[in-house]
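We show some of the complex, not the whole, and keep each chain where it was.
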Amino acid sequence: MRFKIPKYTHPNFDTAIFKCAPNVKCKIVEKDCVAPDNYHAMSIYPEYFKINGEWVLAQETRMDCVARLNNKGKIEIVEFRHLRVGDSIIVGRTEDGSEGIYLHVSGFKDDKVEKEAFAFRGVRSRETSQTMDYDNLFELLKHEKENGYVVWVMGPAAVFSQGARDSLTKLINSGYVNAFLGGNAVATHDLEAGIYHTALGQDIYTQHSVKDGHYNHLDLLNKARKYDSIEKLIEEENITSGLIHSCIANNVHIVLGGSIRDDGPLPIVIPNVYEAQEEMRKHIRKATTVICMATQLHTIATGNMTPSFRVVDGKVRPLYFYTIDTSEFAVNKLRDRGSLTVRTMIANAQDFLQRLADNLE
Amino acid sequence: MRFKIPKYTHPNFDTAIFKCAPNVKCKIVEKDCVAPDNYHAMSIYPEYFKINGEWVLAQETRMDCVARLNNKGKIEIVEFRHLRVGDSIIVGRTEDGSEGIYLHVSGFKDDKVEKEAFAFRGVRSRETSQTMDYDNLFELLKHEKENGYVVWVMGPAAVFSQGARDSLTKLINSGYVNAFLGGNAVATHDLEAGIYHTALGQDIYTQHSVKDGHYNHLDLLNKARKYDSIEKLIEEENITSGLIHSCIANNVHIVLGGSIRDDGPLPIVIPNVYEAQEEMRKHIRKATTVICMATQLHTIATGNMTPSFRVVDGKVRPLYFYTIDTSEFAVNKLRDRGSLTVRTMIANAQDFLQRLADNLE
């Protein structure tokens, strides 16, 4: 099977209902960060707005944000906290065209392969067959390596074992990772493994808890602060493999958002969470596939800002979003919040990474 | 049964091993935020340092932080990021007195009641009897209401149902809560319930998903930004019950730490997570009992900064730390990281709160 991106079909705007629909209405922001009454909130799906008689697709959309019409007549999707006095915001809470707003959930529906391959059926659990999911993902990632932008979102479990860490190194070196989003912990554990071959003081192969092993974690953080940068730490401490080393060696973007759970943190971590969101969204704006694994916090954070589609060279394509976890609760939580296009897989991150590394050359 | 705080026994410093032990050694910080080599890292247990021939207990300790000797000869336990050039830091990685550092894990051990009541036996699961745990907790909270400082750490599940929310209101009004730590979500859902009787658009009693219900969440946040403060929001929107209203009405301290998962956020939320940690620790420094429920993120964050004891009026007493969750993984995670004095209970937050409210007048 050669993977093919499913075709997208725009609504037929030649029909009467669209032709007769009014232009969208806007209201003006009167206080910074506060939307006018009856503002329209975006979804993860393609939405069109009728502006000057034309139906325009809102690109780079984000769920629960608002649509701002800038002074060049372009639509920008912005978080409430970025609203400024004088901004012109689209209002209306219908989605059927009657207020000039149209939500299009079925753009990929006519594509047979897509429907069979990816349509969702019932609650997914550890008992759902994943054979095809893996096959599809292998093909997808080979395609994306040449054509897409793959964002990985990972928690500590991705680096707690030698096998997972080696698999990650291989995947990054082979070009399957364009950006990595995470927190302080995953990076800290990975670098600890790079120096001491332990994570939280436990050997990542033998599972042996080394004496005074908890100091490895603290010493690593102390060294990082001493060197002032991750790059210098890697160089001075001769770290030659792992998630962070491979990202830096391959110019893969790293965004680490701070959390109140953090020790340290590493110098690279962004302490203000809303600034961290901005940095994350920069990569989500480019993403064609997102893979989230073993972190509920970062998975939900990323899911919140990821739409179901991406416009590349003027063409609409699906934005694939995978969540991988051993817990049904974790992977299904996002779906329950409205992110209905999420593909969930129940797997230990270690197995998942190993199988990817084994099947992607 | 009348609850009695177990007695604490200091080590017998008259024995030879303590008398012969050297004073602790210190090294000087040469770069901000970087500890000298061989720094000593603190634990959750009482630790004594020999200074000028005297064994001194480090008060207000925090796991994985360092001990700074200030210029008045007092010990301060500080996070690495607060180290400044010139600070004098205790070094040494033994805990048996041989370097002037003594870790005392058995201070409460001789107390019969304590041992029987609270000692940990084996992995706790949904099948562990909790009858005594509830009885103890009822007694403990009655005691703390008069004598202690109770910090509650809660996630959204604490306010997703009318019963839980009413129970919380009652507990706060009755004086069982001194500080509440949490994130943007729990406060947002609580305030949404206060205005619309929904949480994320679902009625908190009937479970009915109201039409366009997701706008309730966004509208609440938009209103909060419009009013600029939680207090004004509550007043203008006539919110008369719930977690946030009750905290404010009873002068209970609120600390909300930001997270990259946040919508909004509410104006009260602290965007910089390390500043949020500072605010949290202010209350943990006073806490005698901490109750964490239905939030893995905030539970771990709080667990990281909470010692196993508190000094009140010169006397050492236990600092009780409870975690409540439906998931064994969540409640046991903290224990696995070394917080061995945690009392875990497997319960739905709704049941837990209801039972507390029913049994505490």
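Per-chain numbering from 1; labels A and B assigned in written order.
The working rule: a residue touches a chain if its C-beta (ideal position, glycine included) is under 8 Å from a C-beta of that chain, and two chains touch if they have at least 3 such contacts.
A quick note: this is a predicted structure, and the numbers were derived from the prediction, not measured.
This homomeric assembly is drawn with 2 chains in place; in total, the structure file defines 4 copies of the chain.
As a working rule, only the chains that are shown with their structure count from here on.
Spacing of subunit A relative to subunit B, judged by their CA centroids, is 31 angstrom. Residues of subunit A that touch subunit B in their complex: 31, 33-35, 39, 41, 64, 80-81, 93, 200, 212, 214-215, 217-218, 221-222, 225-226, 257-265, 271-277, 280, 296-298, 300-301, 304, 327, 329, 337-338.
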